[in-house]
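Please find one structure pasted underneath; my questions will follow.
Yeah, one chain of the complex is gone here, protein chain that is, but the others are all in their spots.
Letters A and B mark the chains in the order given here, with residues in each chain numbered from 1 onward.
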Amino acid sequence: MAEAAHEEVHRHPAPTSFIRKYIFSLDHKVIGIQYILLALTAVVVGLVMSILMRMNLSWPGTHWPIMATLFPTGAPGGIMSPEFYLSLVTMHGTIMVFFVLTTAPQGGFGNYFLPIQIGAEDMAFPFLNMMSFWVTFVGFIVLLLAIFAEGNLTIGAWFSKLGESFAAGSGTVGPIGGWTGYPPLSALGKVSGPGQGAGVNLWIISIAIFCIGSLLGALNFITTLLNMRTKGMSLMRMPLTCWAWFTTAILALLSFPVLLAGGILLLLDRVAGTSFFIPGGLYVSGSLVPLHTGGSPLLWQHLFWFFGHPEVYIAILPGMGATSHILSTFARKPVFGYRAMVFAIFAIGMLGFFVWGHHMFMSGMSPYSAIAFSVLTLSIGVPSAIKTFNWLGTLWGAKIRFTTAMLFAIGFVSLFVAGGITGLVLGQTSLDFFFHDTYFVTAHFHLVMGVASIFGMFAATYFWFPKMFGRMMSESLGKFHFWITFIGVYAIFVPFHAMGMLGMPRRYAQFGEYEFLKNAHGLVLFVTIAAIITAAVQIVFYFNFFWSMFKGKKATDNPWEATTLEWTTATPPPHDNFAGVVPEVYRGPYEFSVPGAPRDFIMQTEPEGAEIGAGLGEASGNGGSGHKH
Amino acid sequence: MAAAVTSTERIIDTTVGGGPRLREGNGLPKNGEGNRQEGGDSIRFSPDRYRIGVWVAIGSILMLFVALASAYIVRSASGNDWQSIAMPKVLWLSTALILISSITMEVSRRSLKRQSDAGYGRWLMITVALGLGFLASQILAWRQLVRQGVYLASNPYNSFFYLFTAAHGLHLLGGILALGYLLLRTTSKRGTLEGELRRTGAADAATIYWHFMDGLWVALFLLLFLWK
Partner (left out) sequence: MGRVLGIAIWIITLGSVWMFVSKRWWFPEAISEHGPRVDSQFMITIIVVGVAFAAAQIGLGWVVWKYRDTTSTIRATYSHGNNRLEVVWTVVTAVVFISLAVMGQRVWASLHLNSAPPGSYRVEVVAQQFSWNFHYSGKDTVFGRTDPNLIDDSALNYVGLDETDPNAKDDSVVSTLVVPVNRPVELILKSKDVTHSFFVPQLRFKQDLVPGMAIPVHFTVNKIGKYEVACAELCGMNHYKMKSYMLVLPEAEFNELVAMPQEKFQARKDELLNKYQLPQY
């Protein structure tokens, strides 16, 4: 048996030149890190934008000298204009959803760990994998171009030469139509408002490019998982992370093409004069819109949300997988109800394709289909609840080690419950009469797909950092980061519900216009202060990340005493992951605290009989190498 | 062993638990081997990665066209500006060309399976020619429409007509590039077993893709023809 696990395979030599090794690398590990670095960059942009939005909401009309310098037209005299605010809303949403919540969990951690966890030496199509990252990267650059095209007069003038629909330099930092880009607002061009010229075109192109990158990634994930699992790695022996990445890849594979289709149609409406989404007889800014007839604005909403809802799960499923994985590891317990967890992940993913209409209850679509969508939406609560119960079951009777990764994983469970449960309110058509497009919605999705997903990624970072970089992150800095962030995000997003109760609409540049919102001003200020503190603490995370990369304590191969394949190989793993050895798997992924076994964990590669200590001469007990309490 | 391998199917054939297995040391890709050990019965079929890859890719391309086709159907009912046009006759030629190309592609794949490298290359070349002919015929159809004054933005039906043909054409062009790559590879000598597997796997995948492009065109053609 032991021999079987050490068969030599054909080994691809590791590249030696800097460019092939670190830039245009075919190695899934390098590509994964590239994705993570991209997300770490994008999230800074998105976060700074959210702080600017908070400042504008809390201190409207305040003169910020630095803003006057940075954005002379978007913030004339240092006072942010409403269109500048809306462009922040749009770009914050787009950057966070696409370039953070889709890249880090799937492209980043999935890329790095899926092949290792199933015992493969790389992805099925390394070249496509490399393309997938670089295409995504180009998408990000194009999105940044949208910022500069609208925000910078010189660059804007350059784009304006491309034609009417590319008019730019409006003083915003991109389009003002929100990340959902509803036409006709997004289809009519600059006549519908500042930022709606080149900004929207570049925004659509960026998203289309992103779609292609994600599709290449999804193709790779699915093929790799189906085709390259090592000996003994049956589907039901895969770590739950792999199930999550696999389901996510299926969602991406089937939903991104639909967004791509919508994007193509929208772009054609803007630059080629077609009328897919633009109805006839529109009168905008003092004149009749010529040429267009008969288009359907709702068609875009259907296409967009057919993608948009699965996208929510694309963001959070990998976080669920990582959480299950990390909870089990530090609880020193097998995952409670592994099969139920797999079923729940799949059920959430598949049901996710049939609920997009709940974003459109108020849109003017058929009230009958709204009812169907509503019932299906609330049924997604069932597999979500199953997951929560099983996480609690995993912790029940555990022996919890409170590492930073574990804290964030527990935080994930808490936030997932807090954010997900209000879906029961928002999924009801009758309650959406009031709550649709209020801050109640903003609270719901920020908690569940934003913050919970990010907590999943923080947990993943603290957990896998040693394997990726060969050094430990600082636990004390990590814990400090956890506590402020955990309390901070609740302080930010719980009050959003209260604003929603007052009926506060989303995407308002200011709230002073309405009497019914005057009781919200205290809340708005409170949230802003909480947001600034929480955002500032992320500097600690960045410091910890980059400092530990070079100066952290050296990590052993299996510092957390975990069981899955990534902990059987060297730290960091060699170019082909297992140094020419084909690992063979003999058991499920979460064999912790097996009674009678010499240690409180049994690795997946330990042959049959390890339960009773045969063939293993290591010390029993729960103390182990590299683990710190 | 290497000589006995004539097709991917053979290699990735069922592996009976406990029976003889292909060993990694032979230079085989280790994918698809004896993955399921639970239960021990395990007749496991594990297709080649190119084949899985191409089916997965087809899934996403299908979603793209399904989305566009849904948009087509919704849009046809949303305004009173929908005006269909008489389809250019040359599209029948296109359809014939691509149907034939599917057959030649299949012949080519089977030639490879029979280890007839010459037949494989020849039929591949014919398929590429038919594919290029199809594209030329599509462009001819566009030119006819333009001559009639029918442009992309003239009418939603036309918009979709141009969009469907362009999107399909681009995907077919991708297929032609893939076939071109296979053609380049036909000149290389037969080498290792892994190389052989990759060759047959790629040919299989390209064939599947090509048939899909064929079927997709027929479906689009019927949609444009019947749902006016």
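Rule of thumb we're sticking to: a residue touches a chain if its C-beta (ideal position, glycine included) is under 8 Å from a C-beta of that chain, and two chains touch if they have at least 3 such contacts.
Everything quoted here is computed from the prediction, not taken from an experiment.
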Among the chains you can see, which ones touch the chain that has been omitted? A
From the list A:His92, A:Arg237, A:Lys333 or A:His575, pick the residue that touches the absent chain. A:Lys333
Given A:Asp27, A:Glu83 or A:Glu606, the correct residue touching the omitted chain is A:Glu83
Selected from A:Ile23, A:Ile141, A:Val375 or A:Ile539 as touching the chain missing from the view: A:Val375
Candidate in contact with the missing chain, chosen from A:Pro126, A:Gly295 or A:Pro573: A:Gly295
Chain A positions in touch with the non-displayed chain are 81-83, 86, 176-178, 182, 184-185, 188, 192-194, 279-286, 288, 294-298, 331-340, 361-364, 367-368, 370-371, 374-375, 377-379, 381-382, 385-386, 388-390, 392-393, 395-402, 407, 410, 413-414, 417-418, 421-422, 424-425, 427-434, 436-438, 479, 483, 486-487, 490, 494-495, 497-499, 501-503, 505-511, 513-516, 518-520, 523, 592-595, 600, 621-622, 629
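In this section, only the chains that are shown with their structure count from here on.
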Here the gap between chain A and chain B, centre to centre from mean Cα coordinates and rounded to Å, is 33
In the complex formed with chain B, which residues of chain A make contact? 7-10, 124-125, 215, 218-219, 222-223, 226-234, 236-237, 253-258, 260-262, 264-265, 268, 272-276, 279-280, 291, 293-296, 299, 302-303, 306, 582
In the complex formed with chain A, which residues of chain B make contact? 23-25, 27, 29-38, 46-49, 52-53, 56-57, 59-61, 63-64, 66-68, 70-71, 74-75, 78-82, 152-153, 156, 159, 163, 167, 194
